[in-house]
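A single protein chain has been removed from this complex, and every other one stays in its place.
Residue numbering begins at 1 within each chain, and the chains themselves are lettered A, B, C, D and E in the order written.
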Amino acid sequence: MPVDHKRINGPEDTVPYSLYTKTNKQSLTEQYEEIRKTGQRTDSRAFSEHRKIFVRTGAVSQAKGSAYIELDNTKVIVSVFDPREIPNRPDYSLKGELYCEFKFAPFSCHKRRLHVQDAEEKQHSAIMKRALESTVCLHEFPNFQVDVYATVLENDGSCLSAAITAAGLALAHAGVPMYDIITSVTMGIQRDTFFVDPTVTEQNICLYPRPSESDTEHGIVVLSKLHTHDQVSQFYQFGNVSLDKLNESISILDETCRELVPIVQKYLVKHVVKNLQRNT
Amino acid sequence: MTTKEPCLCLPGQRLCLSDKTYTAGQGTYERQGYIYSQLAGCVDIVDKDNIKVVEVHTTGEQTVIPAQGDIVTAQVSVITQQYAKCFIKCVGETVLRRPFRAVLRREDIRATEKDRVEIYKCVRPGDIILARVLPITEAHTYHLTTAENELGVVIAHSEAGHPMVPISWTDMQCTKTFAKEPRKVAKVVPEHFNAPSETLKP
Amino acid sequence: MSDGYKTLHPVKYYREFLSQGIRPDGREFNTFRPILLNVGSINTADGSAIAKVGNTTVVCGIKAELCKPKPDAPDCGFVVPNLELPPLCSAKFRPGPPSDQAQVLTQLIAEIITNSNCIDLRDLCIVRDKLAWCLFVDFVCLDFDGAVVDAAVVSLLGALKTVKLPLVEYDPALESTQVFLEEKKPIKLHSMPVSTTFAVFEDKIILKDPTLEEETLCSGVFTIVLKDDELCCVHKPGGSPLAPEELVKCIDESKLRTPLISSLIATTLKS
Amino acid sequence: METELTKSTFSCKLGILSRPDGSAILSKDNTTVIAGIYGPIEVKLQKLLIDKASVECHYRPKSGLPGIEDRMHESIIRNTCEASLVASLHPRTAVLVAIQELQNSGQLISCAVNAVCLACLHAGIDMKFMFGAVTCFSNGVEMSLNPPAQTHIKAVFVFVFDSTEKRVIASHTKGIFTKEQFEEAVELCRSGSDQVFDYYKKVLTN
Amino acid sequence: MSKNKELISKIGLRLDGRRANELRRIRCKLGVFTEPDGSAYIEQGLTKVLAAVYGPHEVRGGRSKAQHNSAIINCQFSMAVFSTTERKKRPRGDRKSTELSMHLQQALEAAIKSELYPFCQIDVYVEVLHADGGIYPACVNAATLALIDAGIPLKEYVCACTASLANNDIPMLDISHQEEVLGGPTLTVAALPMSGKIVLMEMSQRFHLDHLDKVLEKALQGCKDIKEILDNAVRLHVTDIGSSTGWANTKH
Partner (left out) sequence: MALCDAEKTFVLHGVQDNFRIDGRELDDYRPMELETDVVSHAFGSARLRLANTDVLVAVKIELDVPFPESPQNGKIEFFVDCSANATPEFEGRGGEDLAIAISNTLTTAYSSSLAFDSRKLCLLNGKKCWKLYVDILILECGGNLFDAVSIAVKAALWNTRIPFVKNVNIDGNNIDLDVSDDLCLCERLDIENAPVMVTVCKIGDKCIVDPNAAEEHCSMGSVVVAVSGTKISTIYQTGTGSLHPATLTESLQLGFRVAIRLNEALSKVLSRIRPDEEAGFLK
């Protein structure tokens, strides 16, 4: 690895200690078997139940708009800034642009993350941008760009969808013109189990097919929805899922996204009311 | 502002039908015959020639970008023979968090005798000016004009660094050294600099 | 109304406030902003804390990894601090490699950690010349509103207090390592550095615990770090010249903060 | 206690570079630094200040790319220059300070700061005052302006003083010390700075 | 220097069986792509290069860069990551590619009648698919063909060739990768072969000045030979597409 002159570099070959632990922990397969047997998830939620959401708008005083979101242990903070001139763009564009950056804090995951944006973070940034682009009225600020930055402080699953929901809130908080409220939900699929809003363990269960079975399905699905106009602004999936399962998952996710809307609305109304009271 | 209980709305909320009486104004958009809100804020219905314009305003700071015809407050940063570079600091009464770059060209400084204008006799770096935004062209920066009586320099400091007061529409005088310096002075000279933008509001 | 005045003539705006002996946020010159600390909230880190000094927010997360000690210091582990000022925390920063300011702050934090000896690197060695801990101490600033170092140092203490390292056994014959997650031990904190930042306005007025606005308008910022009764850093990177007596006075002033912060940490850890 | 800076160890040459407006090479105790000043020059729009000149500083280590420690040196030198240069004389311009480290055997910061001051003097840039840096060492018991041989160093102080009132412009410390030791160190360096300023005069009058 | 001796065997054959003044087989084709204004593909031995030309068009990236008296020739050299035996990390952006881009631009500027297109820009992009010695000459030759395909006026062909000195005495032509690696100085020459003008000359190692003349002469001869081959290809191509009835578009 090249030496980063702008940071303090640690020793070269460090290894996470978890590699040397005894594997007396349950393997993912066993965990899954147990969930199937008991019919209960590790945190005793129902399979279609979303975790409790905690939101705080205005968490970053220096930003125009910001939102901090917590899905139990998953913690994401998003900030939005005023429109600025698009750098390195000599020609005039009628539409504004969104710049999204999705970043994991170095300590946010099981494995230490590096400071430089990796492929996964770039992919997530692109998906976030894609989800928000159809939400923001880009024609309202031609030739300018609005910056949206998301940092995951702790990843316990569903961090991309949490970031998208939070970004929607932060944009509304910043007073950026938007067509609609956006909510986003992740789902994990393993065989015939659908985990709505999976934790990291559940996500890992869904990442690999179960061994010894040839015809098995698994995967992760992320869906973002615009509420009023009933539009899917972003849909992302990977793994190995049949078309029927996928259609089923879309309808479940659609429903869950709808369930989140009142929560998002509540926090936005709270923010508006708070401002009103301050103004008078 | 209306005195009655404010009507809250959220982005994407359907406000009303868009028809002959109601049209979509600031902070709203129209889709398939309905008016929707773009912002989280309060609904405001403005009567304009028997047409009710539905507007939505945020309760916090507004996200605005300068548009054609807006009166802006700007600070001059660099002057050349041809133009003065400025930073727009306020649009109307909204204070911007992040300034926008703008250019005041020589021919846009005065309404009369345009070709005899000399930039350094009209504005100097550091001056605060009131200006109007010209139609937006393909260029990256905004073009401003001060070619109106009410527009021009409102706050300036003399060479010695003391505040100056206007004494005519082309001159200002230092409050300490009493030295005169030429400027394109804005007509209204109030106690507080932002008063003119209020009085000037069309 | 006052907003416009503030953006157009920030220095004058401040001068008028300060001439009345008060700061625009209502504080007196030598008042600290309230500090909030929250520890152990990030489960993926081996130790973590979030510190808020006024609006300034810094998250510190510590990840421990195993590595081989350096040949020239075979009985020492590693502490690798890095402070990030992501574009998220202020409009001043752009995406990309760390800004100059982030680099200077990282260096300052690293110096504070080594100067104060708060972690003895020898404590981090497991087997001489073979295996040692490397603590990656990462600070992420979430809200950049002045005196970031102060917040970072508080979060560092909180995070270090919560670090628990598992028991490691090393078999030199087989060169094999085993980690026992059941037995976790905290690391020893040898001292408690407390940092206080000051700003000098127009060469005269000294403001304690400045906000970002104050830092940018002032003609100099300096940081004093105390370790119990001793000092471990007086960092004044230029700016307005100060008489030595004034500096010494500030050192006395900053001593007031130590009991505040130690009680804050104690109460936070208890709850 | 050693209060005398062994003067003979300073050696300096002004104007050794032809491109910059002012330059100086300074070496003390086998630490050698070249400093060059350009200015006032045109400024980038991003760094433009309406009422004064902006100071930019580039520090190059002996080899390789500048690291974060060098960034800290840059920040100390830049802020020191900002305090001492009469920046309001040249608004909307930039002053560029370039420093190249040639040799390092300790006391790098003070050598670099002093070299920059000499380069500023050579460039003839308007300054409110001169600035001089002095390093001082403590072994826990006593202080010395010269690095003590063999004995254990407990703390190192670097102070930059202005030439008129001898106030502290910059301070940088390493190690642990008490408040009394700090006061002692400031006093010692303050008196040591006289010799630095005397040396400046000697260099300039020659 | 001991290695150099083996570059030509006693019976006058090189490692790949060529004679000292023999070029590798050149095969080329114009108009391989539809999107660019001109494109060409060339194989010199195993070295394979694709070139594409866009323009003349408006100057990109601000009018400030435009020149009032001539067009800007913008070149980019890039190498596919799989073009070398050892996989490359990056296709471009390293020092060597930047240097080659510049050299390519210098060679082409000498041939293009750029004064005909003021305020314009011509982009020339070359992509090396397989590198087996003599990358630069192949790029120049491919770019020339692509420029011709794009219909951009040239003063004349600009051709490039390498030459080296084998056994410390015998000049040899068109150096392969193997010969490059085994040592010996490589002289790269880009020339306008009809007028015999040298546009660019670069040497990788030193050799005695006495040898320069004969090696240079050999390289220039190589350029002339290449010009003949390219000329033939262009003529074939032009007759092929020249018919207005479009009969040439059908495959033979």
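By definition in this document, a contact is a pair of C-beta atoms (placed from the backbone, for glycine too) under 8 Å apart; a residue touches a chain by one contact, two chains touch by 3 or more.
What you are looking at is a predicted structure, and each value in this text was computed from that prediction instead of being measured.
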Field: Which displayed chains the hidden chain touches across the whole complex
entry: A, E
Omitted-chain contact residue, chosen from A:9, A:27, A:40 or A:242: A:242
Task: Determine which one of A:5, A:56, A:115 or A:130 touches the chain that has been left out.
output: A:130
- prompt: Who touches the missing chain here, E:23, E:52 or E:192?
  reply: E:52
- request: Against the chain that's been left off, what residues of subunit A make contact? List them.
  value: 15, 19, 111, 119-120, 122-123, 126, 130, 133-134, 208-209, 216-219, 226, 229-243, 246-247, 250-251, 254
Statement: Omitted-chain footprint on subunit E covers residues 27-29, 32-36, 39, 41, 43, 46, 48, 50-52, 54, 60, 74, 76, 78, 80-82, 85, 87, 91-93, 123, 125, 127, 129-130
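We take it that only the chains that are shown with their structure count from here on.
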Query: Given the two chain pairs A-B and B-D, which is bridged by the higher number of C-beta pairs in contact?
result: A-B
- request: Averaging only over C-alpha atoms, locate the centres of subunit B and subunit C and give their separation in whole Å.
  value: 42
- line: So subunit D residues touching two or more other chains come to 68, 71
Per-residue overlap in subunit C, given as positions that touch at least 2 other chains: 91, 103, 106
- prompt: Which of the residues in subunit B end up touching subunit A in this complex?
  reply: 6, 8, 10-14, 27, 29, 31, 36, 38-42, 58-63, 65, 96-98, 100-101, 136-140
- prompt: Which subunit A residues qualify as touching subunit C in the complex?
  reply: 6-11, 13-18, 20-22, 59-63, 73, 75, 77-79, 81-82, 99, 101, 103, 105-110, 112, 115, 147, 149-151, 153-156
Of subunit D, residues touching subunit A in the complex: 64-68, 71
